[in-house]
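Of the protein chains in this complex, all but one are displayed in their positions.
As written, the chain order gives the labels A and B, with residue 1 at the start of each chain.
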Amino acid sequence: MLKIHDLQAGIEGRKILRGIDLEIKPGEVHAIMGPNGSGKSTLASVLAGKKDYEVISGTVSFLGKDLLELSPEARAGEGLFLAFQYPVEIPGLSTTIFMKTAVNEVRKYRGQEPLDAVAFLKMMREKMALMNIEQSLLSRSLNEGFSGGEKKRNEIFQMAMLEPRLAILDETDSGLDIDAIRIVSNGVNKIRNKNNSVLVVTHYQRLLDYIVPDFVHVLYNGRIVKSGTKELAFELEERGYDFIKNDQPLEQGA
Amino acid sequence: MNAVEYYKDQLEQRVLNDSGSGSGLISLRKKAILDFTRWGIPTMKNEEWKYTRITPLLDKLPELPKNGDKQIPFTVQDFQKRQLPGHELANELVFVNGLFNSDLSKLISKEIQVLPIDKMQENGMQEILENHFDHSSKYLQDGIHALNTAFLKDGIFIRVGEDLKVKKPIYIYHITDARASNILSQPRSLVLLEKNAGLQIVETFLALGQPQNLSTESFSNHVIEIVLEKDASLEYYKIQNDELTNGQVSSCHIRQLGKSLVHTVVISLEGGMIRNNLNVVMESERCEAHLYGLYFQHGKTHIDNHTIVDNRKPGCFSNELYKGVLAGESTGVFNGKIFVRQEAQKTNAYQSNKNILLSGKASVNSKPQLEIFADDVKCSHGCTVGQLDDEAFFYLESRGIPKTKARALLVGAFASDIIEHIRISPIREWVEKLLAKRLEIENR
Partner (left out) sequence: MNSETFEPVRQELGKEVDAGLSTIEKTVLSDYKYGFITDIEADEAPKGLNEGTVRFISSKKNEPEWMLEWRLKAFRQWQKMNGHEPKWANLKFPPIDYQDIKYYSAPKQKIKANSLDEVDPELRKTFEKLGISLNEQKRLTGVAVDAVIDSISIGTSFKEQLSELGIIFCSISEAIREHPELIKKYLSTVVPPTDNYFAALNAAVFSDGSFCYIPKGVRCPMELSTYFRINAENTGQFERTLIIAEEGSYVSYLEGCTAPMRDENQLHAAVVELIAMEDAEIKYSTVQNWYPGDKNGLGGIYNFVTKRGICAGNRSKISWTQVETGSAITWKYPSVILKGDYSTGEFYSVAVTNNYQQADTGTKMLHIGKHTKSRIVSKGISAGHSNNSYRGLVHVNRQAENARNYSQCDSLLLGDKCGAHTFPYIEVKNASAVVEHEATTSKIGEDQIFYCNQRGINTETAVALIINGFAREVMNQLPMEFAVEAQKLLAISLEGSVG
């Protein structure tokens, strides 16, 4: 589904990703872990096509297409979803209207007919029940005045609505208490199936108790330095990131 | 005779008498006389003077001090009675009736150079003069500002050289001695802070009239221009606690030519009619300015604070907070302009004006303005007019504090977040005392 080969990227002339190789197959859950500043969020942003980031070299193919050639909205249309670490606020724009627009734009991209209000409402109702989201949240301005937990739940609700092939969860657990993590993870697990994949980007192991990964990769200094199964996450939890750091030769100018 | 003709004749005569010295200044003054006669004394028809009337005060034709005349009655003893707290550890520059008085002045910091403006040319400072003197006239286009420039006599130039951080503040006293007659004093100064220089300035205004004859009046029309080069930092304080018989227009024009820091606090506690202009022109990237003001008026006094923050280059920051308390039959005016020019992307500019009316006969006019020509900016202004918080009142009363006392405490609290920005302790403590005294009076 997703094939990343030797991806190097940076921001404002500063190189952050120094050669990433990663392959995700349909139905798999991958976790990328790493200490602060290792490049986790950069990877998520580059995959979603954020303008500020510059791809220096490497290739990324998504469902057989050259992902890096596509605009951010086309990537969404192809089925890539990024749950933001810091979802933005848009005053005056309700989540409902925002989602109706997004769903129909994505449907248009896929050559499907737009949903009418009734069909859209039906779909929204289902997903709301699935995500345990109250009506009031959706008629409020998008993310405006939402608590940390509400923002993250709203992200997962949007994911459910857009039915992506690959969902990237960027530090979705950050700033959440254990109950909120459970709710968000339940949401993710409910929409997993054999055709879609999840890439969890996180600093801590605790989210992986709920969203159990098939593979765990450790990102350090812009490279994947270790890959393994979920046991690797436990090891990291126990020993901290230092043992990874100590294994690595210090790079010049890093 | 009307005021314009009256002053025009005298000014022309003076320019003629002075024409021996510094030709650059003479032509500037001639142009200012033309501007003054063309524009006249600003009236309420002028948008910038919509709420403030100074014509009746100038129609009384206060006299210009005589040319070169330093034989005024104001004595050392008079001065000593009026020195500000902390003066022992401060540089002191004294203007009497708008003319610089070197006898009363003292300089204790070697880093500071002081020179009469009309001696700048012969001291090789022609360039500084040309570049910086009267830049304020680009922003203050009215007859009253032109009148100051046209008069220009015994103004001073203050310079702090590169990398010099002056530890002791400069107190600048503006004395208007109207015991003999109604006086129009027009002090003028130019300050240059060179690269990485630092200076604290405190300006204060004192009018003397005959106590038994309150009809003797005076008017002061003051201009100070301050220029900051890269990495310079300025603290500017203006404390107005003057006689009710004095009217004044006081203008401070600050230019930031390099990335630099400006911190101003303007406190107006007493005075018959006050109009303050404060301009901060940001001509370099990443300039920073903090502007604070407090006005607390009573009786029939009038205070008008006009401020301009002109963001001309990218990445500048400004924060402005002016607070007013209006008691008695006083009127307060706040007019704050923020300009963000096309080039000034990434500007952050904030402005807030808060007013409390303590009496049914007081009034306030507030006109905060934003003029924005760049899109990537964060700007906001806010203005409120209201009363002291009822709930806070109730809270204090429920703790056994009587109403009058509670009111004094709450007004004091309202004022304190301006006063706390005065970083010269003796001055801050003095202002706190003045305010406490005023609160006692208001609550009697």
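Basically, contacts are C-beta pairs under 8 Å (C-beta built on N, C-alpha and C of every residue); 3 or more make two chains touch, one makes a residue touch a chain.
Nothing here was measured: the structure is a model prediction, and the numbers come from that model.
Which candidate, A:Gly64, A:Pro91, A:Gly111 or A:Gly145, sits in contact with the chain we can't see?
Per the contact definition at the top, the residue touching the missing chain is A:Pro91.
Could you tell me which of A:Lys40, A:Lys100 or A:Lys127 touches the chain that is not displayed?
Per the contact definition at the top, the residue touching the missing chain is A:Lys100.
For the full complex, which residue in B:Val4, B:Ile26, B:Leu370 or B:Ala392 touches the chain that was left out?
From the options B:Val4, B:Ile26, B:Leu370 or B:Ala392, the contact with the absent chain belongs to B:Leu370.
Given the contact definition stated above, which residue among B:Leu357, B:Leu396, B:Ile422 or B:Leu439 touches the chain not shown here?
B:Leu357
Touching the missing chain, which residues of chain B?
Residues 47, 340, 342, 345, 355, 357-387 of chain B touch the chain that is not shown.
Which residues does chain A use to touch the chain missing from this display?
The list for chain A reads 48-52, 71-73, 75-77, 81-82, 84, 87-88, 90-94, 96-102, 104-106, 109, 116-117, 120-121, 124-125, 128-129, 135, 138-139, 141-142, 158, 162.
Everything that follows uses one rule, which is that only the chains that are shown with their structure count from here on.
What whole-number Å value describes the gap between the mean CA coordinates of chain A and chain B?
57
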